[in-house]
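Can you read through this structure? Questions will come right after.
A single protein chain has been omitted from the complex, and every remaining protein chain is retained in its original position.
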Amino acid sequence: MAEQFEPKMTAFVCNWCTYAGADLTGTSRIKYQSNVRVIRLPCTGRIDFMMVMKAFSRGSDGVIVSGCHPNDCHYTSGNYHARRRWMVFRDLLDFVGIDLRRVTFSWISAAEGAKWAELVNQATNAVRELGPYKEIQQLAAVGID
Amino acid sequence: MEQNIYKPYLMRIAAITDEAPGVRTFRLEFADAKEGEAFQFKTGQFGLYSAFGEGESTFCIASSPTRKGYIECTFRETGRVTSSLADKDVGDTIGFRGPYGNVFPLEKWKGKNLIFVAGGIALPPLRSVIWNCLDLRDWFKDITVVYGARGVNDLVYKHELEAWGKRDDMKLVTTVDPGGEKPDWTGKVGFVPHIVEQLAPAAMNTVAIVCGPPIMIKLTLPVLAKLGFGKDEVYTTLENRMKCGLGKCGRCNTGRSYVCKDGPVYTLAELEKLPAEY
Amino acid sequence: MSEKYTVSEVGFSSLVDAMVKTEMRVLGPREGAEGIEIAELKSAAEIAKEGQSIVSAKGTVFPKVERLVKYRYEGKNVALDDVQPNAVPTVLFGARPCEARAFHALDVVFNWDYKDIFFNTRLANTTVVAISCTQADDACFCTSVGSRPDDSAGSDILLSRLKSGGYVAEVLTDKGKALMALAKDALQPPPVSPDLVPAATVAPVFDAKALEQKLASKFDSPLWLEQSLRCLGCGACAYVCPTCVCFSIEDEADTRQGDRLRTWDSCGLRLFTSHASGHNPRDKQSQRWRQRVYHKFAYYPDRFKTIGCVGCGKCSRACPVDMNLKQHLTEAAR
Partner (left out) sequence: MEELRNKAKELLTAGTVKVVIGYGKGTGNARRPIFVRSADKVSELLFDAGCTQNLATYLTKAEVRAMGRVAIVAVPSTLRSILQLAAERQVREESVLALAVLDGTLKELLTFDAIEQTVATIPDAISATDQAMLDKLTAMSVSERRAFWAAELGRCVKCYACRSSCPMCYCERCTMDCNRPQWIPVASHALGNLEYHMVRAMHLAGRCVQCGTCGAACPVSIPVHLLTFFAEGTVRRQFGQKGGASTKLDYAMSTFKPDDKEEFIR
């Protein structure tokens, strides 16, 4: 039997809410899928849109972006700025043909350990079903003669 | 089968010396000893040093060809490649392509006095030729080195400067820009062109080798002219941006000259024939 | 050596079909939605026999991105993997004579001192079949740079159209001969006085030698600023040019391995000569425009005894602000 495909998930999370939330998941001993690699950034405002593209081009099959709920930003408005950016970037991703089912956005507070586990599980399951995301990685070889 | 001219030698960093803020010297040994034995270069030549993953950067070979078994390079942390190089440790591997370019004509200088004028981070290209000349001391008559930097901390090769200062077969004049001195500074204070003017070396039977930031060169050349140096007796070395070092990529092209092939060493007479695109 | 044959239209098609069936990569001008492109050909019907492609056929021997070095990290060590030059047998079929001629201008740079095996291997494995131009446009000026619309220089086979249909094939090299062997049946002896479709008329507008001499004294002329005011400083001209040879070398790597890639570059781009320190020897667009002109029309002839331009006019057609090289050179040659 062929080995089951295990997706590589990359999560870009803010330091103050989602990272703390993910920490809580662990300390609460909630089990969730281990496919995710968490990259901690100070704030969702710091999550450059190109990081999502970079994650895909370097081999991620799915990306999670998560930060503080609106009004909860440690820096007051970083997540509001991020939200605007995602609203535009997400549409653009779709427009250039990137499968949006592979990109998950969420707000997860420091108290929502269970939500983090559920989000990772859901996103990972969805990507597992979609299979490896070869299309983007293959692009890097197209054009080198 | 012809060689892949873009394939670098692999070099191991044998030693690292911090010269000045942001300025380091690597002593490099060939990872493949056989390549090292076959490797030859002449003073004035340069190479392309690569930090794998970041790219290649051009600097001169700062050691003398008379010192076998290794090469040295000195660089200032400025861009993508040099910052990556600056992060390397002893034992790390970097790439090196070379030697490329023309050479200082030591044979032609036999029996002459030499005066070296250098500023700041431009001593490394001259260091190679200074050591080369010192190692062939009886070829030349008087050897003088004038070296200046912005401040005492910015002087590179501090230990060697000390050693040169103690030698009686050469004269070393160090200077720092006004305000750059420290209480225990025993050298001169003033800009290099001015110090050269004070020193007033005789132009008769003398070759001047000048290397430094553009402004220093610009102001030193008239001083040398006034002292009577002919345009064929003043040498300098250019550092245009390069990608290949092989006379192909076109970056260093200035006038009909490819700095990587026809240079980097130019006499003032040759330089004046080029457009000022360097 | 030069042998002449007649090839009928049918013979022409069967030659292309025969080539396509081999291992060879058959490249040539093809009519695309947005103009002629150099692409892999499948049949003779696809070939655009007239008009200039947008991007030149330079990529056949000097591709826009090519791997020079490949490496892997092994702890503190680095291992270099051997990169073999691409030696796929290739036919550039149906190109314009200027494209064929342009390979020489690349050759002189890739071989004047150090030998570039990447270029040389590709060139050695490429057979060039050109078709004489019977049409030209306002941007063409091959006759001003020592060429003509039916120039055979650089071609292994030159095809010239017959009024009655079919071609006269002038087989110029052994490579050409070998290719023709693929379609022996298609070859007939040439007519005694071939009734060729006349080659395109391209009136000479300047004398290249005179231009070179003029340039010697025009370096500081205000002309360059005047001409380049509208220049946007992009690299379109260089990237479509069949003779522009300047390149960059760029590393692309992840944490385990990397490639050192050669990519096309352009002297018109500000970053071309810019140092990491911020110093830029050619800081102004006018200086960069002048470099482009001088490199091709003064430094090249001086250094490599050939002009770095074949007069194809691709740069002028590609320019978003209509920098017409022919016109600018005519001004400079005055």
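The letters A, B and C name the chains in turn, as written, and every chain counts its residues from 1.
In the analysis below, contacts are C-beta pairs under 8 Å (C-beta built on N, C-alpha and C of every residue); 3 or more make two chains touch, one makes a residue touch a chain.
It should be emphasised that the depicted structure is a prediction, and the values quoted were computed from it without experimental measurement.
Student: Relative to the complete complex, which of the depicted chains are touched by the chain excluded from display?
Tutor: Counting the whole assembly, the omitted chain is in touch with A, B, C.
Student: For the full complex, which residue in C:R230, C:H275 or C:R334 touches the chain that was left out?
Tutor: Residue touching the absent chain, from the options given: C:R230.
Student: Thinking of the whole complex, not just what is shown, which of B:T17, B:S83, B:N153 or B:T267 touches the missing chain?
Tutor: B:S83
Student: Could you please point out the subunit A residues that touch the chain left off the display?
Tutor: 49-50, 53, 57, 70-71, 77, 80-81, 83-92, 94-100, 104-107, 119, 135-136, 139-144
Student: Contact with the hidden chain only, please: which subunit C residues?
Tutor: Touching the chain left out of view, subunit C contributes residues 33-35, 37, 54-55, 64-65, 137-139, 225, 229-230, 232-236, 238-240, 248, 250, 252, 261, 263-264, 266, 269, 271, 284-286, 316, 318-322, 324, 327.
Student: Touching the hidden chain in the full complex, which residues of subunit B are there? Just list them.
Tutor: These residues touch the chain not displayed: 54, 79-80, 83.
We adopt the following convention: only the chains that are shown with their structure count from here on.
Student: Using mean Cα positions, find the chain sitting nearest the overall protein centre.
Tutor: Of the chains present, the most centrally placed is C.
Student: So, what's the distance in Å between the C-alpha centres of subunit C and subunit A?
Tutor: Their C-alpha centroids are separated by 46 Å.
Student: Nearest whole angstrom, what separates the Cα centre of subunit B from the Cα centre of subunit C?
Tutor: 39
Student: Contact residues on subunit C for subunit B in the complex?
Tutor: 68-69, 71, 73, 76-78, 80, 83, 85, 109-110, 112-118, 120, 219, 245-251, 253, 258, 260, 262, 265, 267, 272-277, 279, 281-282, 287, 291, 294-295, 298-299, 302-303
Student: Show me the residue ranges of subunit C that touch subunit A in the complex, using the header's touch definition.
Tutor: Subunit C reaches subunit A through residues 59, 63-67, 86, 254, 259, 261.
Student: Help me check something: in the complex, which residues belonging to subunit B touch subunit C?
Tutor: That would be residues 1-8, 10, 31, 50, 52-56, 78-80, 82, 89, 91-93, 95, 214, 240-241, 243-244, 246-251, 253-256, 261, 275-278 of subunit B.
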